[in-house]
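Note that one protein chain of the assembly has been removed; the remaining protein chains are unaltered in position.
To keep things simple, chains are lettered A, B and C as they appear, and every chain counts its residues starting from 1.
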Amino acid sequence: MTIRVYYEDTDALGVVYHTNYIKYIERARSESFFAAGRLPHSEEFSFVVRTLNTRFIKPARLADLLTVETTLREVGGASIWLDQVILRGGEAIFKAEVELAFVRNGKPARFTPEAKELLNQTLFRFR
Amino acid sequence: MTIRVYYEDTDALGVVYHTNYIKYIERARSESFFAAGRLPHSEEFSFVVRTLNTRFIKPARLADLLTVETTLREVGGASIWLDQVILRGGEAIFKAEVELAFVRNGKPARFTPEAKELLNQTLFRFR
Amino acid sequence: MTIRVYYEDTDALGVVYHTNYIKYIERARSESFFAAGRLPHSEEFSFVVRTLNTRFIKPARLADLLTVETTLREVGGASIWLDQVILRGGEAIFKAEVELAFVRNGKPARFTPEAKELLNQTLFRFR
Partner (left out) sequence: MTIRVYYEDTDALGVVYHTNYIKYIERARSESFFAAGRLPHSEEFSFVVRTLNTRFIKPARLADLLTVETTLREVGGASIWLDQVILRGGEAIFKAEVELAFVRNGKPARFTPEAKELLNQTLFRFR
């Protein structure tokens, strides 16, 4: 998955506005579902970001082509931890640890078998 | 209603990214509902932008304070037309004509009496 | 050029937030420059949206794949007019007329030979 930096992503300092890197890694997670013809949520459940620890290493600029690498760090009973890195030409410019919590009927919940199966067919497979 | 221009609104050209002016005038429309303790949509209906004709006159910059003036131009049976202007220090920097269409159960529809009453208590009053 | 609809593009009404269609057509214009290894601006000049007339036909939704078609309508001495259409599966869901004005040293100006050459190698070629 390649992400192009457009004007909308940049700010008056001439580089990508910091929150947009966090959008990029969300696109990568969602794309693993979309590419499999699935959505990451239903009427009943969703996966929400609970914790996000990030390190901004180098700025990206207009027209840059970026890629996102996603690695599964840990699978818990009610949340998972991912490592996500944004690369430009093989160089890491942003790193994040992301905790995704499972939410069912509006409340944090333990993964259902269906949720685990969905993760296996999407995020865990395409990372 | 005063709108401050933040980094997120600007782009690498050092001015406000063009679509953000269109966000600003939507904020002004929505604020007329929120300020009255109402929402511009329900389970059943919403108001959607059908037509938007805009003129970009002067760029806004980081830290600028902007205001939005909204004038009702025409009320039809199924949509309304508004004129919206963004001002900086009394000078118009952006102008738009906006057609808002009424949508009920997912389809364009004529205004219900409840919708007209809602508009009277909100957008038409606070414009 | 294919555009995927992500969560960031949608709003609480469950569809793409209206200004984002206007971002999508800007991406398409910029991509014609980036794909040719060029930028649409320099220290000296840029192309800015002066007029934008849009028609919102059908809503796009999360995970949709959209394409943008750009057609040159008219070339003036100091601005050009484009027709841009967003399609989903061959169906037009959004249409826009866009006037791009040439700006040189901060002021509207007639196209320089270099600007015309740049347009010929990028936007006019890849549309």
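Please note the rule applied: a contact is a pair of C-beta atoms (placed from the backbone, for glycine too) under 8 Å apart; a residue touches a chain by one contact, two chains touch by 3 or more.
Because the structure is predicted, anything quoted here is derived from the model rather than measured.
Of the candidate positions C:11, C:44, C:74 or C:114, contact with the unshown chain belongs to C:11. Interface note: of A:1, A:36 or A:52, the residue touching the hidden chain in the full complex is A:52.
As for the chain not pictured, it touches chain C at residues 7-8, 10-15, 17, 19, 61-62. Where chain A meets the missing chain, the touching residues are 13, 18-20, 22-23, 26, 41, 46, 48-56, 59. By the touch criterion stated above, the residues of chain B touching the omitted chain are 4, 6-8, 23, 26-27, 30-31, 33-34, 39, 62-63.
FYI, only the chains that are shown with their structure count from here on.
Chain centres here are Cα means. That of chain B falls 22 Å from that of chain C.
A straight line joining the Cα centres of chain A and chain C is 27 Å long.
Our note on geometry: chain A versus chain B, Cα centroid distance of 32 Å, whole angstroms.
Among all residues of chain C, those that touch two or more other chains are 23, 26.
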